[in-house]
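Yeah, one chain of the complex is gone here, protein chain that is, but the others are all in their spots.
After this line comes subunit A, so read on.
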């Protein structure tokens, strides 16, 4: 309990800070009122009006709208797994990079004669048809001229020449990566099949042959219009002594 002396002399027991405040108030002649600050907080009713809650209420017929909490579905209790791995298997990192298809070089347009640089048909000159959605190039010999069927080729393994063939009328819409996808080989679950090596020679489907004919007939017609283009496509490209590719115009 406070001593009697302290209670009697109320003003003297005031803290120093309060004394300073009282002095300031007296000096500024406002008295016990706080100095009016425009940007200070307003009264409760004014702040309520300011917040606009009354408008929300008015819109919702006098009450605040109540949003019901979403009903949580009870989670199915997980079954205990039948097998626990003895050691922690490392999780591979999730790959977020998706490689974009290669941009077609400006020198390659439909009908350009390309030189294949690698693969079974290296050195052959072929006609470019279109680029697939994965970035590979669809080319054709034509088959009758140099034995190259309708085939996909990577842009990096190709030199584009300035020779062009007019393939405006050729329908190449059906040639996409799906068309060239290999048929899934069924795995026989035979015990005998394990030891016996099945050597099936893949016969070319008549559909593919028909497609080849359809495209080549039009390409051949365009090739025949240009002088020497047929024997040109028939020949292979080769470097000879004294030739430097960096100095060549293709």
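The rule is short, and it goes like this: contacts are C-beta pairs under 8 Å (C-beta built on N, C-alpha and C of every residue); 3 or more make two chains touch, one makes a residue touch a chain; residues count from 1.
Just so we're on the same page, contacts and distances are computed from a predicted model.
This complex has a chain not shown, and the name its UniProt record holds, of "U6 snRNA-associated Sm-like protein LSm3", "60S ribosomal protein L35a", "GPI-anchor transamidase" or "Septin-type G domain-containing protein", is "60S ribosomal protein L35a". Between the chain not shown and the residues A:21, A:104 or A:159, the one that touches is A:159.
For the chain left out of this panel, the touching residue among A:21, A:117 or A:172 is A:117.
Where subunit A meets the chain that is not shown, the touching residues are 105, 107, 117-118, 122-123, 155-160, 236-240, 242-247, 250.
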